[in-house]
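Pasting a structure here, questions to come.
Note that this complex is displayed minus one protein chain, with the remaining chains in position.
Coming up: chain A.
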Amino acid sequence: MAETLAPPRLLPSGDSAITVEFSRTIDDAANRRVLALDRLIAAEPIAGITETVPTYRSLLVHYDPVQITFDALAEQLLARAAKAPPSESGTRRWRIPVTYGGEHGIDLEDVAKALKTTPDEIVARHVAGDYRVAMIGFTPGWSYLSGLEKFLHMPRRKDPRLLTPAGTISIGGIQTGVQCLAGPSGWHLLGRTPVRTYQLHRDPTFLLEPGDAITFSAVDAKTFAEQDRAAEAGEFVAELVTP
């Protein structure tokens, strides 16, 4: 099977990092190969690699040029990419509570209007989805999920908001996401979760890993408030579902 896979492109990101690019578009198969290579590098380390950063379509490999050159590392990365099986093993599945609409999801009604349906239908479809953490990036814990059904695909806002709340659950383009910290966003806000994907002084500090499976469950605002207090005190709130 491995011999049918096209080799990734190796792109220089300065003198201390290589971008291993499997695809130029959002593509679940490419993402699985990214995560497979990431796991293989963790299992069979290459001296000189300091850190790896998986994204939708590429693996950014940081390295120390004092220990290994671009050419030597490129060769080893290509060899590993050729043998990394693009399958998942030991996937964790999380159920994440979300309160949809109202003050917690100020765009829900507009999204329903734009998609010519009702807010309830949007919530039902969003909750029904089976998602995967394709990457975590931008700010701590910001988890980009793949698996949003086509009906819910929607272009980003023309005018990004400069400040959206911590815990926001939103959709943008063909993705949905769990935002951890307050910050700017051009996505459409459907709801909020009490789950902290990043919380200092909690073990683990980061809850989700790239490759984790995610489902959402709708909760009312009162439950959200209770769970938000529990989460603030260090509880996960997100539920680890037995596969």
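Points worth noting:
In this section, a contact is a pair of C-beta atoms (placed from the backbone, for glycine too) under 8 Å apart; a residue touches a chain by one contact, two chains touch by 3 or more; residues count from 1.
In this text, contacts and distances are computed from a predicted model.
The subunit not displayed here is recorded in UniProt as "Biotin-dependent carboxyltransferase", chosen from "Ammonium transporter", "Lipid-transfer protein", "Biotin-dependent carboxyltransferase" or "Ferredoxin-type protein NapG". Among A:102, A:137 or A:165, only A:137 touches the chain that is left out of the view.
Only one of A:13, A:91, A:118 or A:217 touches the chain withheld from this view, namely A:13.
For the options A:5, A:53, A:115 or A:218, the residue in contact with the chain missing from this view is A:53. Touch with the chain omitted from the figure is made, among A:97, A:119 or A:210, by A:210. For the chain left out of this panel, the touching residue among A:26, A:46, A:115 or A:221 is A:26. By the touch definition given at the top, chain A reaches the unshown chain through residues 11-17, 19, 21, 23-26, 50-58, 60, 62, 65-66, 69-70, 135-142, 144, 180-181, 183, 198, 200, 205-206, 210.
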